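With one protein chain removed, the remaining protein chains of the complex are shown where they sit.
Chain IDs A and B follow the sequence of writing; residue 1 opens each chain.
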Amino acid sequence: MTGGLFTLGVIIIGGVDTGWTFYTPYSSTYANTWVILAATGIFINGFSSIATGLNFIVSIHLLRAPGLTWFRLPMFVWTTYATSLIMVLATPVLAVTLGLVAVERIFGGGIFDPAIGGDPLLFQHLFWFYSHPAVYIMILPGMGVVSEIVPCFARKPLFGYGFVAMSGLAIAALGFLVWGHHMFVSGQSIYAGLLFSFLSMLVAIPSAVKVFNWTATLYKGTIFLKTPMLYAMGFIGLFTIGGLTGISLASIGFDMHVHDTYFIVAHFHYIMVGGMVMAFLGGVHFWWPKMTGAIYSEWWGRVSALIVFLGFNLAFFPQFILGYLGNPRRYHAYAEGFQVFHIMSTLGASILGIGYLLPLGYLLWSLKYGRRASRNPWQATGLEWTTPSPPPTHNFGETPTVTGPAYDYPPAHRELVIGEGEPEKN
Amino acid sequence: MSSTSNPTHLIPYDSPSHQRHAAIFGLWVFLVTEILFFGGMIVGYVVYHYEYPEAFREGSRTLNVWAGGAMTAVLLLGSLLIAVAEHLTEEGDRDNSQSWRGTAVWRLAVTACLGVVFLGLEFYEYHELIGEGLFPGSQFARQRFTDLPYSGRAAELFFLMFFCMTGLHAFHMIVGILLVGGIGTAIQRARQPERLGNTLTVIALYWHFVDIVWIFLYPLFYLVR
Partner (left out) sequence: METSNSQRPLYLAFLGLMVLLAATIGCSFVFSGLLGAMVAMAIATSKMLLVMFIFMDLRRSPSSVRFAACAGFLWLFFAVFCTLADFTTRGWNEVPEKTATRELPTTYDRVEFEN
């Protein structure tokens, strides 16, 4: 909160003109805006992420329910664990880097100023040591959500549970070794570029393990295309496209060609929006009955999932083509020949906007007018479905004991009826 | 399920040892973040030492090896005392006796005082260096290092890293002294001092960590002549 206030305050009193990356020496020497104040805000936010990550790690290690062994954990917990590891290990480096920028601004030493012996690339190294793993902070929980939704609506155990769990950790660990792929054209050594290029391609392995395992879970499953499942399947497809373009971007030659073009923008959004936001919406729709005790309109849910999927692809797929043709990003104007693609992209973005507004409407509507959910509307496994919806303040009357593996789905029913029930008294 | 029926440990834990494990593990995870917090600067140090070895040698010659050595010894003695105090607490907890309290508090007080001595020595050194114009910035006395690149400003990088890293360490020392002083006072006053065992362990771990940082800073800055 305090950190957010600092950062928002900076926007109001004059803004920061360094771009989100704070690249030196511009940020440390030349920028005349509120760099230090903004850095303070980020610093405080960093403390909160560290504390959150620490809390998750210790809780997952030591406060599991009896019988809930490591390999019975829901996949969402595994990915939260991997995310927390990244938060704990990466955030301090960003904090100290911003501290050095502040020191340089105040005392005028030359840590990052090439004019007096410093090296601005050092800042980029330290910055991306945090900021590359940061994108895995964003995507890993999404992967966890999808790993929850897919088995539930395919009515099958998650295929290759151990591999999915370990691939999350592998992504978290490898994510720390690839930051140099943001710096291929920044003037770092070509040999370091080769190393980072190779390591970046390695990240594709655990990511692919996940995608293949989700697909294998669907295979011969009894698939129910409810709203969360639509989002999850959208995630799998879009994440695959984003991931595959990621591999091509990791090769230095291709990156030189499309660096700082719309290709990067499209790749990033396929992972972050096509991946993370789809997973987020899927998660919201999956746990909405649990969180609020209300059942939303399934018809509207499916319609909006489709609109989001179509709008997203219309908005960002043309950007791959634009970028490949050489349209740079961060410019306000573009060459005439690119207009068709830009119009498609804008149209898609508008459709995407409608797709995002719809859930806001029908989810809020369901709070007041929706039917009431039973304890376990999706007949899902997992401890959270054994408490009333919405859960009381003390989740469990007595500590539950776990006896079986996660995703122990019974043989498929013919139909998945959304369970309704009366609100329970605690 | 209430804390009154289970006075020795808090709600989510099964037993006192469970709670102790959580406290120690949590602090170690915090120390990992601290390692990487200093780690960012260590990366900077390594890079600049690699790029300007001569400047770092020149800079290191201006620092006093013996004062630095004395500071290291002072810190390590403090670490010993706090570790002994911790053992006394643990044994006192087992024996259910109160006799350990005075000796433990006495050691904690000395530890905090040694921390103050350390900071005194460090700030005196800062004072000397600033007096010689070696504080980085526009006033930096680069005429002393004209043989070095950038009219001697490469040496400024050494002092920049020196002040940043030792300064960050000094900040941790101040926090540590306040914590050790605080836990000493708390043990002195508490009605059931053995229940402060976990807190003392956690603070001791932090103190040892700050020592370890200095164990590395000392050779990195004072001994690269």
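Quick note on the criterion: contacts are C-beta pairs under 8 Å (C-beta built on N, C-alpha and C of every residue); 3 or more make two chains touch, one makes a residue touch a chain.
Small disclaimer: the values here were computed from a predicted structure and weren't measured.
Asker: Which of these touches the unseen chain: A:Val35, A:Met75 or A:Val93?
Answerer: A:Val93
Asker: Who touches the missing chain here, A:Ile106, A:Ala192 or A:Ile205?
Answerer: Candidates A:Ile106, A:Ala192 or A:Ile205; residue touching the omitted chain: A:Ala192.
Asker: Using the touch definition up top, pick the residue from A:Ile42, A:Leu177, A:Ala208 or A:Leu383 that touches the left-out chain.
Answerer: Considering the complete complex, A:Leu177 is the one touching the chain left out.
Asker: Which of B:Ile42, B:Ala112 or B:Leu160 touches the chain that is not shown?
Answerer: Considering the complete complex, B:Ile42 is the one touching the chain left out.
Asker: Touching the absent chain: which residues on subunit B qualify?
Answerer: 21, 24-25, 28-29, 31-32, 35-36, 39-40, 42-43, 46-47, 50-55, 57, 65, 69, 72-73, 76-77, 79-80, 83-84, 87, 91, 103, 142, 146, 148-151, 153-154, 204-205, 208-209, 211-212, 215-216, 218-220, 222-225
Asker: List every residue of subunit A that touches the chain not included in the displayed model.
Answerer: Residue positions of subunit A that touch the missing chain: 29-30, 61-62, 85, 89, 93, 114-117, 119, 121-122, 125-126, 129, 176-177, 179-180, 183, 188-192, 195-196.
Here is the rule we use: only the chains that are shown with their structure count from here on.
Asker: Which whole number of Å gives the spacing of the CA centres of subunit A and subunit B?
Answerer: Inter-chain centre distance comes to 37 Å.
Asker: Under the definition above, what is the set of subunit A residues touching subunit B in their complex?
Answerer: Residues 50, 54, 57-58, 61-63, 88-97, 99-100, 103, 107-111, 116-119, 122, 125-126, 129.
Asker: Can you check the complex and tell me which residues of subunit B touch subunit A?
Answerer: 12-13, 18, 21-22, 25-26, 29-30, 32-34, 36-41, 43-44, 47-48, 51-52, 135-138, 149-150, 153-154, 156-157, 160, 164, 168
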